[in-house]
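The complex is shown incomplete by one protein chain, all other protein chains being positioned as in the whole.
By letter and in written order, the chains are A and B; residue numbering begins at 1 in each of them.
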Amino acid sequence: MAKVAVVGAGMTKFVRRAQETGPELSWQAAKMALDSAGLTLKDVDAVVIGSAPDAFDGVHMKGEYLAEGAGAWRKPCIRGFVGGGTGVFSPIQGWYHVASGQFDTVLVVCEEKMSSCHPHPQGAFITIFDHITERPLGPNLLWIFALEMNRYMTVHGITKEEIALVAVKNKKNALDHPCSQLGAELTVQDILDSEVLAWPVNRLDVSPASDGAAAIVMCAEHVAKRVSDKPVWVEGVGWHLDTAYWTNRDLYYPRYVEYAARMAYEMAGIKEPRKEIHIVEPYDPFDYKELHHLEGLLLCDRGQAARLTADGVTQRDGDLPVCPSGGLLGVGNPIAAAGLMKVCELFWQLRGEAGKRQVPGTPRRGLAQAWGDLMQVGTVVILGR
Amino acid sequence: MREKLTNPDHVRTWPGTIPVEHVYTVGVAGEAFLRAIKERGRLVAVGCPGCGTDYLPPRLYCERCFEKTGEVREVEARGTVDTFTVAHRDLEGHPLEKPQVYAFVRIDGTGGGLVHRLGEVDPDDVHIGMEVQAVFLPPAQRTGSILDIVNFKPAE
Partner (left out) sequence: MTVKIKEWPGTALSSRDIEEGRVLTVRHKLRAEYEWDAGVAIGRYLRELKNGRLIARRCGGCERTLLPPRMFCEECFTPTSEWVYVGATGTVNTFSICYVRWDVVRLKEPLLPAVITVDGASPGMGILHLLGEVRPDDIRVGMRVQAVWKSPDEREGAITDIKYWKPIQGG
């Protein structure tokens, strides 16, 4: 397979409500990504668009709707969708477009505009529950998270206090992100004192609904060497799906994340991920998910992620910085764009361009991961310089 | 599957909805377009400084070369019928009292146009290439919607 590089990245601010339309947000991010690589639309051979369910934006054929803003005018274009895992799956699609040898330069654009959805995006989210055997019980999206979080806490004996440390860390990290929606200096007590939505989930355990877009430029080696003095390389990709019969699985451990990670590690030739991954952006729509995913990524033993967090290992200046961007909890969660934001963060961190968020030392390799649907999708990208 | 339903009473469906409605912002370019209609009873278009492509309704950016578009300019709310259709039934399939003509109208002096209703004309008299002009609601009744244009009618 041909080597594939990332040579540009861009994103909009993540906000609760944006004035811009979806195509306008897409253009802002895509234009920034191209400009940062010193490329124009003429250089782009194909476009990959990532966006979550049409019911959020309230637009069917959302891929086509976003296409012109994503730079796809009269170009090969595909819109991918694997639930919340989309934002990290889109660069995987970009990777195989280039690795196949079919295209030299691909623009990858992810967008979400959840503010259009009233009274609440949950009105669309509830359709992920089985409409005959589950929806009549009156569920909401929080249920699956609350049920999974409780199972995780119970199996490992982890407390809400330990989990709240993740929200404190990520919201604090987000203060240094110029696009962040919810950067804040909070204490564990603030998290615990926030409104209980669905025990064990409190309001500040949860990322917000957001509008925003993110984009990257991916290209073949010969293009990367011409246009960039600091290309970042795709070293590994992985994706995996578990069954939609989610009540038939033990929710305490995300096996689908492990399988996605193993696929990516194998491709990258990584034998000891704990030593060979220097910076991690796991998916953190809820604070416990960061811990859950660190374990699924094999970056710590099962049940040990809370201890890593308490010991400061996952701080930006710790041994294994986790969500130095501020994550979904701090930067915001325009679903597909949030996943791609994590890949943008790796790009900037590995190039030493993350500004106030820059992880000390010289991280050589980073991993971004997203997750979605009924807790069944795992998507992983490993970038290195 | 091996199991077959032979008793029609056993055919079971479950009703449900997706209980959402949407509030769409009209966007940066859409704001300039609809404000011009609402506040001044005018149409605006915009050109691309990079490649010269012209847009009505205006866009924030050029889809062809990705440059940011320039300042919007006012244009006459007149154009020609590019194509049209005559609707005889409503969305539920019920017959309309009077047939309604819908047309794509290319706006003079711009690169774009609008899909809208045609009015004050017998459907049999509509033809491609027909010159038409926009009819606006009185200023006090306008809300900043595409329906602030009542319809297009044969040009005077």
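Operating definition for what follows: a residue touches a chain if its C-beta (ideal position, glycine included) is under 8 Å from a C-beta of that chain, and two chains touch if they have at least 3 such contacts.
Just so you know, these numbers come straight off a predicted model, no measurement behind them.
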item	value
Hidden partner chain, touching residue among A:150, A:194 or A:304	A:150
Hidden partner chain, touching residue among A:4, A:25, A:219 or A:340	A:25
Touching residues on chain B - with respect to the absent chain	1-3, 5, 10-26, 28, 30-31, 34-35, 38, 144-145
Where the missing chain touches chain A, by residue	9-20, 25, 28-29, 32, 36, 55, 58, 119-120, 122-123, 125-126, 129-134, 136-143, 146-148, 150-151, 154, 178-179, 195-201, 211-212, 243, 245, 247-251, 348, 353-355
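Here is the rule we go by: only the chains that are shown with their structure count from here on.
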item	value
Distance from the mean Cα position of chain B to that of chain A, given in whole angstrom	36
Of chain A, residues touching chain B in the complex	17-21, 23-24, 27, 30-31, 34, 40-42, 55, 57-58, 68-69, 71, 73, 115-119, 121, 123-124, 126-127, 131-132, 135-136
Residues of chain B defined as touching chain A within the complex	14, 16, 18-31, 60-61, 63-66, 68
